[in-house]
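Dropping a structure here in structure tokens format, bear with me for questions.
As you look at this complex, bear in mind that one protein chain is not there, while each of the others sits in place.
Coming up: chain A.
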């Protein structure tokens, strides 16, 4: 071919000189020869004369103004050939898809290569005639047009071609191996004939839609979500690859949309429903896949809401599980850790999802009033008691505190937490159970960020009291050492600033003279240093180390002051009745019962009670247990206060409630003083911004009633008015 073209070019110069001679005759003969040549080319047989001669023949004909006739001639010949091809195909429609398509492609390739040869022969026609006559088709286009017309004239052939193509594509989708090269050539043919764009693509897309909606409906029920998503992803990859291989780039976008729509969008609610399972199993990879898919089909909103609702329902179940209250905080911490990890690893730390996580946790931690705040305070207590040991398996102590306080951040009733934290901290400090002062300070500085300095000032004051007390004790030791009369009692005192500490019940009791003297010594010393003050002693929080000589040997008992002063009585008496003991120590009856029970009914029974029984009665008689032994040298006699922590928390809650009423009152008055008149709803809205805890409608109503009674407010038609 190339050599023919090259030789043709060499001949041009010679031919032009011939043209110059101006011979216009033999047109008929020339055209007949060309017609014969086209037939020969189409028949793939040798042309009657050389291609060069044909080329120059065309040139001379065009020059002789016979271009139109020549064009019609080519059109005619192409039509005839195309009709023959179409007829040939019509006989082959019964073949199976692959064979038929193979046949089509073979015919097409022969036809198109023959056509391009014809085009080269008739090049001059294209250059000189077609260009100057707008609306006429070039030779090649003419050939294609004729073939297309002939195919369209035989709809069953045309239909069969498209059908074969669809069948093979579908077969490949179903996992069969197909001849991709054949398909590519078929697509090439169709797009050369402009059939591909005009209808075939649409048909392909329609069949894809049908295929995938069928598949989606079947698989969504058949597969678990994770493999289903994996399948969707694979399908997308396949379609992409198919477009690369033969369907063409233009099909990529619509096919992707079809896969997305049929496999994902139509089953979105089922998929989102299933995402709960993935969240429950922390299947981060699958969730990440789901996330990218949802991002593609713009369904992130649904995924986000699903995430939030999952956290809310799952978390609420944990929070409201009253049987496992002890584990609630640890379970919630683990849950939050998992969800954070999902947020980072699967949801790309998307800000909206972070917000959803926050909303979810806020909803579940507030699903139950007050208790979560209390439990978080107790959890912190357990951490701070164990110190860095508690953090060993969880990373640094700071991380553990941060995680717990992050939970606290979601809680609305901060005041409940504050009340419990303060009470528990005070117990921790008074009993000396805190593992580390530094950890306490760290924790308080973190709480400060959440609750503001107003609250933490008190906590800091409590820690400061502990430190100041150490200094005072150092001074007191020197003061005592300078006095020869001092006893052997080793006394240490914690001096608390009463404004900082929660109020404890104080018990009056009669101390032995030795203790009284020590107490007086300290008071003298302290008051001489700090004028204008007075001291109150909290015997219930005091404790002693008691050395006791039992029949079985010497023991050291770690006991409360109340326990110790009762034990001291037995130095002089073999046995004592309840009334005797009460007369000697003058302790309130309930506390006395509790103290006696702790020594005669609990684990360490240093006293014997008669008659034996499970409760301390007024008529009981006590004596030292002669058979008391213990494996340990130093024994702690537990106070029986542990089991009344329920009562304790009830008390704290009541106190919080009381404080809330005052705060609501104050806030209402503040707002009304500023606004003068306000409707009920606006007042509620303003209150919500001022108060740090959730307020119930009925509470506000009650407080407003009370303020009206006290003539701070009066009712008006639309709401309330402030009375100056």
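In this text, a residue touches a chain if its C-beta (ideal position, glycine included) is under 8 Å from a C-beta of that chain, and two chains touch if they have at least 3 such contacts; residues count from 1.
FYI, contacts and distances are computed from a predicted model.
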item	value
Which of "Large ribosomal subunit protein mL44", "Vacuolar protein sorting-associated protein 26C", "Trafficking protein particle complex subunit" or "Anaphase-promoting complex subunit 11" matches, in UniProt, the chain that is not displayed	"Anaphase-promoting complex subunit 11"
Candidates A:37, A:186 or A:515 - the one touching the absent chain	A:515
Residue among A:97, A:164 or A:542 that touches the chain left out of view	A:542
Contacting the left-out chain in the complete assembly, out of A:457, A:630 or A:706	A:457
Sole contact to the chain not displayed, among A:54, A:259 or A:496	A:496
On chain A, residues whose C-beta touches the chain left out of the figure	430, 432, 457, 461, 489-501, 514-515, 518-519, 522, 524, 526-528, 530-538, 541-551, 556, 561, 564, 567-568, 570-571, 574, 624
